[in-house]
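One structure follows; several queries about it will come next.
The block that comes next holds subunit A.
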Amino acid sequence: MTPELFFLLSSVLFSIGLVGLVARRNLFVLYMSIELMLSSVNLLLATFSKVLGDASGSVIALLMIAVIAAEVALFLALIIHMYRSSRTIDSDTFDRLKGQIND
Partner candidate 1 sequence: MIEQLILALPMAIVVIGAFVLMLLSKSTRFNLDKLNLLAVLFLAIAFIMQYFTLGNHTIAFLFPDVFGESFILDDFSTIFDMMFTGGAILTLLVNNDYIKSRQYYSTEYFTLILFSVFGMIMLSHAHELVTAFIALEIASLSIYALAGYHKNNKVSSEAMMKYMVLGSMSSAFFMLGTALIYGVVGSTSLTEIALYTSSHTIDEMTLLIVGASFIMVTIMFKIGAVPFHSWVVDVYHGAPYPVTMFMASTFKIAIFAIALRLYLVNFAPINSFWTEMLQVITILTLLGGSWLAISQKLVKRMLAGSSIVHSGYLLIALSSIGLGSELAAPAIMFYLLAYFLSAVGSFGILSFISVHSKKQMSYEDFKGFAERRPYMALMMSIFMFSLAGFPSTIGFLGKFYIFSAAIESGQILLAGLGIMTAFISVYYYFKLIAMMYFYPSQTPQKKLTINVSTVLIAVMALLVIWGGIGTSLIPFIPGADGFIDIAKQAMSSLK
Partner candidate 2 sequence: MMQHILTFIIFIPLFTAIVLGIMRASTKSLKIGAMFSSVITLFLVAVVAYNFNPDIGMQFTKNLPWIQNAGISYIIGVDYLSLVILLLIGLLMPPLYIYMYHEERKGYWYNMMLLQTGVTGAVLSLDLVLFYLFWETMLLPIFVMIGKYGNGMHQYNSMKILLMTILGSMSMLFSILYIGYIYFETTGMWSFALSDLAIIAFEPKTSIWLAAGFLLAFAIKIPLVGFHTWMAPAYGSAPTPAVVILSAIMAKLGIYGIWRFGYGLFESTLSYYAPTIIVLALIGLIYYAIRAITENNLRKMFAYSSGSHLSLIALGLFLTNIYAWSGSLYFIATHALASAGMFLMIGLTYKRFNTVHISDLGGIASKAPIFTFFFAFFALSIAGLPGTGGFVAELLIIIGAFKADFWIGVLTATTMLSAMMYIFWMLQRTLFGAANKECQYSDLTLREITILLPLVVLLLVTGIVPSLFIPLFEPQLTTTLQDVLFVIGGLK
């Protein structure tokens, strides 16, 4: 058992999160992608914790879970609000602000 696999896994997860962020238009998926990215960092931290034999990494990951929770609160509120005001969760429909705006 080597840490290499963990590293690989977490980097792949991080990347999947990034891809989801770029490729999808569903606000929920966007939000989950971000959570996935942060979670993959948690995995990385836990791995380091074990690699270094230092519990601090895990503590950081713990704090990070709290941060994720905070973001979740805001994100869910956002999604609800966006859906409520526009009846859609398609991020592409929110494009009133762009390059040159005349109004």
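Basis for inclusion: all candidates are chains of the complex that A comes from, given by their letters.
In the analysis below, a residue touches a chain if its C-beta (ideal position, glycine included) is under 8 Å from a C-beta of that chain, and two chains touch if they have at least 3 such contacts; residues count from 1.
Treat the numbers as computed from the prediction; the structure is a model and nothing was measured.
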{"item": "Of the listed candidates 1 or 2, the one touching subunit A in this complex", "value": "1"}
{"item": "Complex contacts: residues of subunit A adjacent to candidate 1", "value": "14, 17-18, 21, 27, 30-31, 34, 37-38, 41, 44-45, 48, 51-52, 54, 56-57, 60, 63-64, 67, 70-71, 74-75, 78, 81-82, 85-86, 91, 94-103"}
